[in-house]
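Every protein chain but one is kept in place in this view of the complex.
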């Protein structure tokens, strides 16, 4: 499984295409992870941050995009480093010149966890194979 | 203390009774944990996920419900396994045939943590005893 949670500050509205960002992340995990992330377990969501204070609270254009990834344990440290280094580089590319146009903080955090799960999305995927 | 956070995708609106799910979880922790979770520390919240991309982004009916539990450290590994195995089974039962009616991913994660707290709900509970 791979859970991805995006937060973006509301002052990016109109400049950031949140759907495109979510689709980019989901497709990246599906197509560029050598099958490490089962497709049926990819869940990307995004929350708009309407209430925020950034840095010294003096830059109304200050914005942030934060990406948290939660995935099952067991992937090698080597895979984690390589895949997420590359993902972060692609995230920066995806956002393009936004860092030059305004003060923007992008962050990506990854944690491993185990839990309980039950999932009938795999069945839908198998049916369309 | 026990913090529970539910996320549900907006396409479950009308099919998932979020209030009933929250009440089921709070009551379960209160009544079925052998007093391990102090009643005054139970806090269940739910966030509707309005922006999401799931799996291969090709199943508009794909949905997810994710449950994160954060609780104080110190419960035994045996309790954790037994209680959350049972809770997850009851969660699945509670959702009933929803897994057959649509592609749905249910997940439950538990983590332990310690922090700082101050709580006057215990006083309200003591007053109504």
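First chain written, first letter: the chains are A and B, and each begins at residue 1.
Note that in this section contacts are C-beta pairs under 8 Å (C-beta built on N, C-alpha and C of every residue); 3 or more make two chains touch, one makes a residue touch a chain.
Computed from a predicted structure; not experimentally measured.
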{"item": "Absent-chain contact - pick from A:34, A:78 or A:100", "value": "A:100"}
{"item": "Contact footprint on chain B, counting only the chain that is left out", "value": "1, 3, 6, 18-19, 22-23, 25-27, 30, 39-48, 70, 113-121, 123-125, 128"}
{"item": "For chain A, the residues touching the chain missing from this view", "value": "7, 9, 47, 49, 51-59, 61-62, 64, 66, 84-85, 88, 92, 99-100, 102-111"}
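Quick note on the criterion: only the chains that are shown with their structure count from here on.
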{"item": "Whole-Å separation of chain centres (CA-atom averages), chain A against chain B", "value": "23"}
